[in-house]
Structures are given as C-alpha cells and as structure tokens.
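For this view, one protein chain was removed and the others were kept in their places.
In order of appearance the chains are A and B, and numbering begins at 1 in each one.
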Amino acid sequence: MRRMSGFNIVSLTFGLAFLYLPMLILVIYSFNASKLVTVWAGFSTRWYGELLRNEAFLDAALVTLKVGVISSTLATVLGTMAAFLLVRLGRFSGRTLFSGMIYAPLVMPDVITGLALLLLFIGIDMDRGVTTIVLAHTTFAMCYVSVVVSSRLSSFDTSLEEAALDLGCTPWSAFRLVTLPIIAPAVISGWLLAFTLSLDDLVIASFTAGPSSTTLPMKIFSAVRLGVSPEINALSTLMIGVVAFGVVIFSILSKRNTALKLQEERDAVDGRT
Amino acid sequence: MPQTVFAPWENPDEKPLIQFRNVTKKFGDFTAIANLDLDIYAQEFFALLGPSGCGKTTLMRMLAGFEMPTSGKILLGGEDIAAVPPNKRPVNMMFQSYALFPHLSVWDNVAFGLKREGRDKSEIETRVSDMIRLTRLEKFARRKPHQLSGGQRQRVALARSLAKAPKLLLLDEPLGALDRKLREETQFELMDIQEKTGTTFVIVTHDQEEAMTVASRVAVMDEGRLVQVSTPDRIYENPNSVYVADFIGDVNIIEGSANQTGDKVLVNWAEGHSPLVATTAAVLQKDQTCYLAIRPEKIAITAEQPDAANVVQGEILDIGYLGNISTYHVKLPSGHVIKAQSANTRRIARRSFTWEDKVWLSWSDTAAILLER
Partner (left out) sequence: MRRLVLILVPYLWLIALFLIPFVIVVKISLSDVALARPPYFPQLDLTAGWAGIRTFFSELDFENFTFLTTDDLYWKAYLSSLKIAAISTALTLLIGYPIAYGMASARPEWRATLMMLVILPFWTSFLIRVYSWIGILSQGGLLNTFLLWLGVIDQPLTILNTEIAVYIGIVYTYLPFMILPIYANLEKLDGALIEAAEDLGCSRTSAFWLVTIPLSKSGIIAGCFLVFIPAIGEFVIPSLLGGSQTLMIGKVLYEEFFSNRDWPVASAVAVVLLVILIVPIILFQRNEQKNREASQ
C-alpha cells in the first residue's frame, strides 16, 4: 500500500473523530457546573467532590478492584497453563473438548455465561458475593489470557528450553529461567487484558454478584439507566484519565526500550561495547 | 550497411521508439536520475544494468508511468507520455515479485488485462490460450499462483504482461527469484519469446551475465547516470571506464602514468619494473595518470619466460579451480596481485602449477585496454 490520498486523510480524520469525540464531550461536561448536559454553566469540579463523598461508589470501586486483581492474577496463571497445554502437549485425549472450552467463552454472549454460572452457584448452594464474581471472571478471562500467551508460545523456539536442560536445568528451572522471561510480555499483556475485562464486565457480575458485592459497572449501570448523571461523567473522566495515563506511560517505556535495543544493536555491529 | 545484423542504433534514419530527453528525477533531496538522454529502438532487447540504487528501477518505473520525471521529457513513438496514466499506456510491466493476483487462476491472471479492454469473449479466449501455449503453461491454466513453482510463476507473469501485445515490455529483475540453472534456461526462453513476438523488451537487472546474454544493447548505470550504452561485446572488450570494466566480468586494473609514442603507450606502473605496453586511439598527455584493464583470460601463464610484449614474474598465491578453467592469483614483487585464467585442457592430476610456484605472466600489446578514468 502506498499513496495517501485526500480520501484517506478524510476517512481517518472522521474515523478518529467518531471514536474520540463522544469521550471528549464526556470529559468536558464532567467539569460543567450545571446538572444539565446541554447547558454550560461554567467550569466547576463540583461533581468530582460529590463523587468522592459518595461512599457507595467508593465501596463499589474497591470491590471492583479487588475482583479485578484477584481474578486476573488467577486467570493469568490458569490461562498460561492452558496455553502450554494447547501449544506444547500436542495430542492428548480430550484436546478437542479442551480447545473448544477455551475458545467458546470468547464468543459466548455475556448473558448466557452469566446465567449458566448463576445456575451453577445456586445448584451447589454457594453464597453469592465477591468469591463467585472472582470465579466467574477468572473463567472467561483465562480463555483470553491463554489465547494471548499461546500465540506467543507457538513462535517460541523450543531449542532454547532444550539448551537450558542440556546445561543442567530441571524442567521447572528451565521454565522459570528461560521460557518465562521470554514469554513475559505476552503474560503481562494477558494480565492487563484480564484486568480490563474484569473491570469492564457488567452482565456476568450482575448475574453472579450477591447483595453485598456491587461492582462499579453495576453501580454505574443503575445510575445511568435513568439518564445522564454529572457524577458519572466525573467518574468516567477519572477512568478515561487512568487508562490514557497508563497507555502513554506504557508506550513511552516501550519506545525507549526499543530505541535502547536498537542503539545497543548498532553499537554491537560497530564493535563498540 | 547490409541489414542482416540487427543494429538500428547505427542507422541515423531510424526513429527510436523511446526517447529520454534530458530527464531528471528527484525524490526530495535525492537525485535518482540526472539529466539523462537515451534512445531505445523498436524490437530491441535493451538491458539496464547497474548496482542497486543506481536509478535503473526508477528509469523503468517512469516508462511504466508509476513515477513522473521531475524535469525533461519521455517520448514514446515521438509523443510525450508524461500525462498518460499507467493504465492507458501501451506499455506493460513484469514485476520483480511477479505481482500475480493470488485470488485469480493462471488463466484469469493472463486474461486480466484483456478483460479491462472490454474485448470479445472469444477474442480473449484465443489470445489467452495463445499466451499460455507460448509460455508452456497449458497444464497449469486452472491453478492458483500459490500452487506453482517459481519458474512457472515467472512464466505466468510473462504471459500476463505480453497478453495485451504492448509496444514495450518492461521486465524488472525478471529472473532474480530463480535458481542459477533455471535462470540460464529461462534467459534463452526470454530471447526466443522476444524474437517470436517482436516486442521491444527493456530489462532491469543487476546481473551482468544476464544482461550480456539476453540483450542487444546494454546500458551500464551508476548514480543516476548512464556510464556506457553499447552492445554486450563492446561493453566487454571496449569499456569506456574503469567502472564499466570492473562491473562487467573479471578484470585486472593497473594504475600508471602514460608515455605515448604514436598509437603505442608505455605505462610506468611500478618502480624498478619495465613499463607495460598497450595500444590506444586516444591522445594522452605525457605522464598522465591512466589505467590498464586486462581480462584474466587474456593473460597467459607459463613456467618459462615467454617472448611477448608484456612479461612479468610472480608467485602463485591462490588457485580457484572452476572445472573448465582455473583462475590463478599471482603476486608480483611490486605487491600487485594479478588474476590470470587458463583453460584446463588436461586432467587435474597433471596440472602444471601449484601454490608458491614462480610463474611468468604475459600478454600482447593489444590485450590491455587503456582507460583514462
């Protein structure tokens, strides 16, 4: 592909505007002194103050973070194991069923997953709360993690592991010292994906949550069902800000990393140390 | 001059098919082509030869219409084609990567250009099957490009670009992706097809052997300029510069200062050695720096001191055994290393020279080419 015509510039500009304008509007109106969306009554941080005083939101945020951290960590461990199973073990009995169970949750509508898990928890008489949400989130997030990790793992040169074994590593230490550091970027992005999915989830959490374990998306949902709320605008702005900050930091770090690597490679080629 | 030999460039009445008139092409600050003039005649097999980055591909892409000259004119059959877009030019191109459409069969690839012209179905059918027969692809017509070997793909690309019977066919490194043996076979096939169809071919290549084999004329390019345009034998035997002599084939270059008497030139090349003798038609100043270019096959290698115009002694440093010939690297007392070739007419067991042998190298006064730059 080469030419950059006027049409391409127009479609890119409009496309990106479409993606970002709604969020930008949200951010701007979170600083609106008025409660109404259309009326601009001057700049104010009033809604941020009210948000911080609203304990229900703070509690929900804590529950969400707790669920997110625990479930994404569990999902990363399980998903990495599943990825090894898929990529390394070749054929084992029940492989088809296993890979089916890994890929199915990726396309399953949330309402079905949520319903099914809820019926299970009721069936085994398990009290609903943070634990059940964690179990639910871990289950679907591990599938995403395993897809991310297995794509990295399938391009992994197994002779590196064999070299480690040849040099006296046990299988476990070969994994810890050689394989894990190399697939680490995939594992980390798997964790981030799992964490985001958990923070984002409304439907499955609504099915599996108990009365005392409302997550932030559930709280937001019940608040916005009735229309625009300036407090939610403020909350959204904070969430968008956190993500934007994280992405900017991450891209700066990775850019510096590649620049450093390039420089090192150039130095190595030139024979400098 | 009787017209048995194909040499339209020697006939002043002949109208060139393509004329580059003072063409310059710049990409930003980089000058890819600088003030270039070139005539290419109908039915020629013209080769653009040079190292990568010399501007030969840019020259070809300007003919195809994918690049516009920054200044100057390109005429096709006497008409300026600057304003004609690629899809309207009677010029077709065979791409280096072949650029076969992966979603279309061989047949549909070949028919692609004809269908764009909106010709009759039956006419297209005949033309496509002719092309497929010409390139011996009958068995593969229904296959998709990924089901073909490299050589077959190359033939599809050729058939596709010939299908519209262009006035001019451009071939961008057409054989670059093939292995050596296939490449040699295909070179002759290309020449055969060029002759059968009577199409003008312009080929871009960095492979000097390929250019020499297929082309009626070769243009050697360097840094956006034409260094020499001539027939393969003249390029080889009468290069106009060290650059061309060095680029085409193997050569020994000896630098020295000239001392001319008539058409004979004595070249002083090293302290304590007698000067080397060469002939030239040029007029050189006294003590002008000049270069002697001597092809290795024109240097004889002997154990006894021979009687010749130029004789030097040295010690064998290395022997490159190539089967039919051997190349000897001989180190002279002056430090020069001279390559000499001799045909292996005897079996290897009775080869006459080995490492560290003292040998004599000799060549006639007409063997060396005297170059001023």
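The definition used in the following text is that a contact is a pair of C-beta atoms (placed from the backbone, for glycine too) under 8 Å apart; a residue touches a chain by one contact, two chains touch by 3 or more.
Since this is a predicted model, take the numbers as computed values, not measurements.
Contact with the chain that does not appear here is found for just one residue of B:160, B:183, B:206 or B:295, B:160.
For chain B, the residues touching the absent chain in the complete assembly are 64-66, 85-88, 91-93, 95-97, 99, 101-103, 112-113, 116-117, 146, 160-161, 164. Although one chain is not displayed, its contacts with chain A can still be listed: residues 1-5, 7-9, 11-12, 15-16, 18-20, 22-23, 25-26, 29, 36-38, 78-79, 81-82, 84-85, 89, 92, 94, 98, 101-105, 107-112, 115-117, 119-120, 122-123, 135-136, 138-139, 142, 146, 171-172, 196, 199-200, 202-203, 207, 217, 220-221, 224-225, 227-228, 232-233, 236, 239-240, 243-244, 246-247, 251.
In this section, only the chains that are shown with their structure count from here on.
With centres taken as mean Cα positions, chain B sits 59 Å from chain A.
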